[in-house]
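With one protein chain removed, the remaining protein chains of the complex are shown where they sit.
Note that the chains are named A and B in the order they appear, and that numbering of residues resets to 1 at the start of each chain.
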Amino acid sequence: MCLAIPARVVELLPALRAVVDLAGVRKEVSIDLVDDAQVGDYVIIHVGYAIGKIDPEEAERTLALFAELAQSEEAQP
Amino acid sequence: MKYIDEFRDGDGARHIAANIAAEVRPDMAYNFMEFCRGHTHAISRYGIADMLPANVRMIHGPGCPVCVLPIGRVDLAIRLALEQGVMLCTYGDTMRVPASDSLSLIKAKARGADIRMVYSASDALKLAEQNPDREVVFFAIGFETTTPPTALVIRDAAARAVKNFSVLCCHVLTPSAITHILESAEVRQLGTVPIDGFIGPAHVSIIIGSQPYEHFAEEYRKPVVITGFEPLDVMQGILMLVRQVNAGQAVVENEFSRVVTRDGNLAAQNLVSQVFELRESFEWRGLGEVPYSALKIRPAFAAWDAERKFDLHYASVPDHKQCECGAILRGVKRPQDCKLFGTVCTPESPMGSCMVSNEGACAAHYSYGRFRDIAVVAA
Partner (left out) sequence: MTMTTKKNYLRPIDFKHGRVDMTHGAGGRAAAQLVDELFARAFDNDYLRQGHDGALLPFPTGGRLVMATDGHVIAPLFFPGGDIGCLSVHGTVNDVAMSGAKPLYLAASFILEEGFALADLKRIVESMAAAAREAGVPIVTGDTKVVEKGKGDGVFISTTGVGVAPDGLCINGRQARAGDVILVSGTIGEHGVAVMSLRESLEFETAIESDTAALHTLVQTMLQALPDPTTLHVLRDPTRGGLATTLNEIATQSKVGMTIEEALIPVLPQVEAACELLGLDPLYVANEGKLIAICAPEVADQLLAAMRAHPLGRGAQRIGTVTQDSHCFVQMHTRFGGRRVVDWLSGEQLPRIC
């Protein structure tokens, strides 16, 4: 539902704000809800606020899942 | 764009589509409801429906805060702007929702109301601080994803003692809406809307975690797969639902594990419970009164509650007699079943919110899908 986009934190600012970068477009956002965000982290931005962080390992795992072969009928529990 | 492009890869999508086709049982029908309008939008925009086998049907759910916003609430906002002269700040999504007296926020603006479109709740607070002589009201809509930003803004307004700022709170809750659908006659008794599983909301789940959905899986025996918004996520989510149905399972799975955890964003949840409390009941367009499905501002922050400040009383306003938004939101009817669709009701002149919001089922069908209703001969 909610339009939210992953962007990279490139600069931390005072008062729990940060500058994020998405393919060269920069925006200042609030990191009040993800206050442990660090430069280099990817956060999900929604209406000017970071609401969550991407776990790079989980992302890789998900991509690997996509590439798996179809399960055959017999293998199902 | 990292974490976006790789989840939109065409070859990857075709691979998952092949998996789905290989794993569906030809004698079974699979009906999945995607709750979130964002998923509906992704399915339309990327033509995912074209890549699914014929026995997999996607039902569009009511997960669009604009679509479920009743006329009466928009009326409150319009009246505040037109009659009380407040500076009414709103997200772009609500600007064109048709309300009473042939008005909408954008039409009220043409009549002289000071309506400001904002991208973020904090912009509304900024406007209040920049215009101390004006009353500024933020029209807060949205599900759990959008609620924490509103909570932050109210907290900041209180901390900075900004007296001319208040919030008209219309935040709604996802689990209650899902329960309501599952409890509805069409689903529970009549079986006219068969739902075999749910594609669970992505960004709402970042905030509330995957835990709240475990209840649906257990109580109603419906699998839920929390799924990201990119097209590969959606396809993988559908595949995971197919597998659960085939195996007779009904558990909560998390496809969007790169951001969603079981507990969710606790800081955001705490903040929300500090500022908001549950309303006993709230009218949802198309679903009627739904208990414990929406939020109101706690007494501690009463000074920033527009409903208290301006002594507002909600009056329910019925939809146009022939508008089928309600039935469409519940998945009971399709846009093409509505008599007004495409003739009286179009994106230019929307009669109901399903047509206004970009992701409303009717708008999506009009923009993306209606050509399938008519045979198109390509040269």
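By our rule, a residue touches a chain if its C-beta (ideal position, glycine included) is under 8 Å from a C-beta of that chain, and two chains touch if they have at least 3 such contacts.
A quick note: this is a predicted structure, and the numbers were derived from the prediction, not measured.
Among B:44, B:227 or B:265, the one in contact with the hidden chain is B:44. Of the options B:62, B:98, B:142 or B:331, the residue whose C-beta touches the omitted chain is B:142. For subunit A, the residues touching the chain absent from view are 1-3, 5, 7, 22-28, 45-47. Residues 1, 4, 8, 10, 13-14, 37-38, 44-51, 64-66, 91-93, 95-96, 106, 116-120, 123, 142, 146, 231, 346-348, 357-359, 366-371, 374, 376-379 are the ones on subunit B that touch the missing chain.
Rule of thumb we're sticking to: only the chains that are shown with their structure count from here on.
Here subunit A touches subunit B in the complex through residues 1-6, 8, 22-23, 30, 32-35, 42, 44, 46-49, 51-56, 58-59, 61-63, 65-71, 73, 76-77, going by the rule given at the top.
Those residues of subunit B that touch subunit A in the shared complex are 1-4, 6-7, 12, 15-16, 18-19, 22-23, 35-39, 63-65, 91, 119-123, 142-143, 145-146, 148-149, 152, 201-204, 206-207, 229, 232-233, 236, 243, 246-247, 255, 257-260, 265, 267-268, 271, 359.
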